[in-house]
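All protein chains of the complex are present and in place, except for one that has been dropped.
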Amino acid sequence: MTLKELETLREHRLKEIDARFNKNSNKKEIMVCSSTGCKSNNSDELIKVFKLEIEKNNLKNISVEHTGCFGLCALGPIVIVYPEGTFYCRVTPDGAKQIVNEHLVKGKVATNFLYDTTKPEQTTKNDVEFYKKQMFIARKGSEFINPDNILDYIALFGYTALYKALTTLTPSQVIEEVKLSGLRGRGGAGFPTGTKWELTAKEVAKQKYVVCNADEGDPGAFMDRSIIESDPHKIIEAMAIAGYAVGATQGFVYLRAEYPLAGERLERAIVEAKKYGLIGKNIFGTNFCFDLKIKYGAGAFVCGEETALMHSLEGKRGEPRTRPPYPAQSGVFGCPTVLNNVETYANIPEIINNGGLWYSKIGKGKSTGTKVFALSGKVKHTGLIELPMGSTLREIIFDIGGGIPNGKKFKAVQIGGPSGACLPEDKLDLPVTYDDLAENGAMMGSGGLIVLDEDSSMVEVAKFFLEFICDESCGKCTPCRIGNRRLLEILNKLLAGNGSMEDIDELETLSYFIKENSLCGLGQSSPNPVLSTLKYFRNEYEALIDKKHKLADKYVINKDKCIGCSACSRACPVKCISGEIKKPFEINQEKCIGCGNCQKICKFNAIEKV
Amino acid sequence: MAKVNLIIDGVNVEADSSDTILSAAKKAGIIIPTLCYLKDINCDGACRVCVVECKGKKNLITACNTPVSDGMEIETCNPKVLEARKTNIELLLSNHNKNCLTCGKNLNCKLQQYSYEFGCEEGKINGVKNNYELDLSSPCIVRDNNKCILCGRCVQVCKNIQATSAIQKQKRGFNTMIDCAFDKPINESNCVGCGQCVLVCPTGALLEKSNIKKVMEFLSNPKNVVIAQVAPSVRVAINEEFGYPIGTFNEGKLVTALKRIGFNKVFDVNVGADFTVIEESEELIERIKTNTLIPQFSSCCPAWVKYVKLHYPNYVKNLSTCKSPNEMLGAVIKNYYAKQNNIPLENIKVVAIMPCTAKKMEIEDDEDVDAVLTTRELATFIKYKNLSFTHLLETQFDNPLGHYSGAGLIFGATGGVTEAVLRTAVDKLTNKDNSNVDFKIVRQGDGIKETELNVDGITLKLCVVSGLKNAQTVMEQIASGKKHFHFVEVMACPGGCVNGGGQPFVDYTKYDYYQIAKMRAKGLYEFDAKLTDRKSHKNTFVTEIYDKFLLPNKLNHKLLHHEHKI
Partner (left out) sequence: MKGKIDENKLSEQNEIDQIVEKINSDPSELIHCLQIIQSKLGYISEYAVKAISKKLKISESDIFSVVTFYSQFSLKPKAKYEIQVCLGTACYVLGANKTLQKFEEKLGIKVGEQTADHKFELSKSRCLGCCGLAPVVSVNGKIYGKTTEDKVEEILKELV
């Protein structure tokens, strides 16, 4: 493939899909979202119905294409009619018929399928509140291209970044651009991508590898799935660029087994890319050769951890190992390896084409560029949202997400999956950056955001994540294997009403132990849901205890007899007695568990049982 | 080697760049506790007991596999680290069957030791325990997953040292367990019974199958004549069980102890080894002369014999047809000694004291030896019988099966069988009584030792192997035609029988796994050097039995050889 050939293909294809970009085009196109979400809502059926109706009505110059994800999953199936760009949602097969008969034949917008049926004049995507604040880099182009047609990707300047890198930049110059961009790993850890590539490039080895972590195990995260299903070539191109930068000739995409559609589309895309010589031997006539293979996960969340992933790639149990050595020195099959998340790679072509400096200006502080969030739970608009880093949680959940449905009140948002934290209402204005989140005991994670309302029990939420961790723990190290199990048992004890204040303290102590002693990131972050809910919603834990002790004895200090010696306060196991020395002390009735220690120790008979 | 400077517990330490925090600390006299770590075999950092605090790192790190770096500041026992270690052990205890008082690993168990040393609190952490059935299927080993702490040592040894992988981690999370494929009992797997897993297990999850009760029953029947026969490697290890340094050679107290326990006679398997040497050297010479069934493989190690049957069935015919010294002596006792002394067969019981767990499997097909006790079982038995071992006077093995040659003694070390065979074979081939009996070229092998020896115009190609992974390497070389040998000695246990699965437990925080065999073998070679009788065919007690009994009755082949059935 030469540049000329690439450009010819682009020009030719652009003419064919003219309707998508040219309002005055004489062609029409119906684009139907075909990501897993909309597919399971029968979007395939819609395509059939459209084609049938178009034929029935003998309409010419109209094509029907399936596209990548639009992100507004709650309102799928999504359909856009070009060149007008009319944005239809919740389209049914009957709706498809209606769109053909009214919109295409009669030129009348089918207003009952618009985003806001009360505002029939707002017909395009730009009118949709959900998209107004979004900025697309990683997911740029998803909705314009047919993921099964490489020519669509080429039409949108696909593979030009690879060309630019291979023919005009040295590997270290590529790394410099990535470093300049400030891009940080989007999988959760936020490690500077440019630095990672640099460390791997430095190693001298006969074979190096580039790996894409597409295991996306976080419950509530589906941005990686969407990117691969919608725009598989973007990942292929990015990995080839990474291979060039670090000196790797082989790439692997480690894709979870639960994403069959993503796998299908990526397999097809790899075949296409090879056919056009965009990967394989001597790409663009240079010395650079790069091959790409998919390896499927087999159902283990821990394989999202990089060393576990690499072991799984090698056909072994997905058990992590200690580091050093780091993957940059010794990774897959003992060779230097770059391992990045899907979304990280998805940013690379734009960074190379527009320059690292351009990218670095987007975002906030050390968190540059955009982040794709998967918003779900108790929120009106569940789906994918891409925003510059530094946007606030309030913007994401309320401005874009539409807020809490059914008139309920916001309670908390779970960010970062099972490794993450639950943040309460007073954190809604927190800018979403790696550092701001870390300062508040939370973690970006993969970007999954689960919204919880007033009906959610935070202790139950903590239990849910802990159960998940116990199922997914690899079992290698003691703190995670046994510690998390014990943690879960204490939570269950509390939820059954058999817990005590000591159990809550034990929860906290054990959580910190697991955090500081586990072998890998999964274990080290597994107590985060417990710790964050304890930090912000401790009252819910304590309420579980009060349930039991409401029937218990209570003790009261007789102010006339108390001389303020503080002996009772020191003897209290739950520290519910307070006061100033030489003045009468007071027992907090809410916290008193009725143990009677204070009465036993008081030398002045100043404490009475009620 | 580049040097690295770091600070451990306030002490300036100069380490090599190849050191880990653990090994660097050791140089400074700081012993960081470890549980799953086994040098060169298991360095995963899984148990988290060896965690230390490193300045600048927010989480604790494992000392066993973190390399040192310049300027590192480590604290190995500050309150945070001590609390972490304690909690770690308490977690393990919360999922452990704590029947220490009656456990076979009592006083030798690392978990037990640390529970006390770290100040763990009984019942501090409680919860659901795994409840597994014991695997009692093997004659050699008992597996109790309720005591397993998933350190992974047994898996590593079985896979990487013994090329067997009979057991592996199954499932994941809290349900992870060490088991055979398809949850089958171990005797249905390809386990060869070598017992290396038992040696390296830090708790009582893996122990030998005890036969003490059986032997006590033999001894309690007044009609029985119970004979003990002691393997070469036992005398250089049993003393460790009573406080003597590793590798102390003393057979006198051992013999007295056996007599006090109630054995009617105490014979020596070294004598059996002398028989083996005579038979095996003759067999080897015959094979070399006729150029058939070369190479000849030694067959005294039952784990190795099973290994060949499982993985290289085409080479079973190359195994020497000789029985093992243990079996040979049993045959001589039951067929010669019993007749000589008019002891009815149903009343004579032969109990072998072995450094080996696989021998318990070997005797399942052998009528002549009735029970096998490991060195450890014997030590237990001695303590049970209220004997103060250190105070015992020394006595000698009983004759006619107590006087041995140095060749029979060195069977316990890797290379010992080969050297013993050479001492006889060289004499036979040269038809001389050669004064040189030290064939040091076959000693101190580190797993695979290839040598050549020129004897009377023949260049004997020899290979001494210990450890089944090494055996696998050599077998592949032989099978592919890359290497040719006349004689290959294989001992399944790395270092030879002195490091057998039945030998006394060693504290691996103090000694290296590979070091032990060398320390014990030294004792054997040193004693051999002092003996006058160092060649098997010069052992007159043995030659007398040949002359008076075996040869006239043409029984040497019938009693001392057997067919290897696959």
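Order as written gives the chain letters A and B; numbering starts at 1 within each chain.
Just so we're on the same page, a residue touches a chain if its C-beta (ideal position, glycine included) is under 8 Å from a C-beta of that chain, and two chains touch if they have at least 3 such contacts.
All figures in this text were calculated on a predicted structure; none of them were measured in a lab.
> Of the residues A:G68, A:G220, A:P327 or A:G521, I need the one that contacts the missing chain.
Selected residue, touching the omitted chain: A:G220.
> For the chain left off this view, which of A:G188, A:G448 or A:G521 is in contact with it?
A:G448
> For a quick check of understanding: of B:A166, B:A331, B:I363 or B:V498, which residue touches the chain that isn't displayed?
B:A166
> Out of A:G377, A:G390, A:P424 or A:G521, which touches the unshown chain?
Among A:G377, A:G390, A:P424 or A:G521, only A:G377 touches the chain that is not shown.
> Touching the missing chain, which residues of chain A?
Contacting residues on chain A, toward the hidden partner: 36-37, 39-41, 73-74, 76, 216-222, 225, 257-260, 295-301, 312-318, 333, 374, 376-378, 382-383, 414, 417, 448, 450, 452, 456, 461, 464-465, 468, 472, 474.
> I need the residue numbers on chain B that touch the omitted chain, in ascending order.
Within chain B, the residues that touch the unshown chain are 159, 164-172, 179-182, 189-190.
In the analysis below, only the chains that are shown with their structure count from here on.
> If you look only at chain B, which of its residues touch chain A in the complex?
It comes out as residues 44-48, 51, 58-62, 65-67, 80, 83-84, 87-88, 91-92, 94-95, 125-128, 149-150, 152, 169, 171-176.
> Under the definition above, what is the set of chain A residues touching chain B in their complex?
Per the touch definition, chain A meets chain B at residues 300, 317, 321-322, 324, 470-479, 481-483, 485-486, 489, 510, 513, 515-519, 524.
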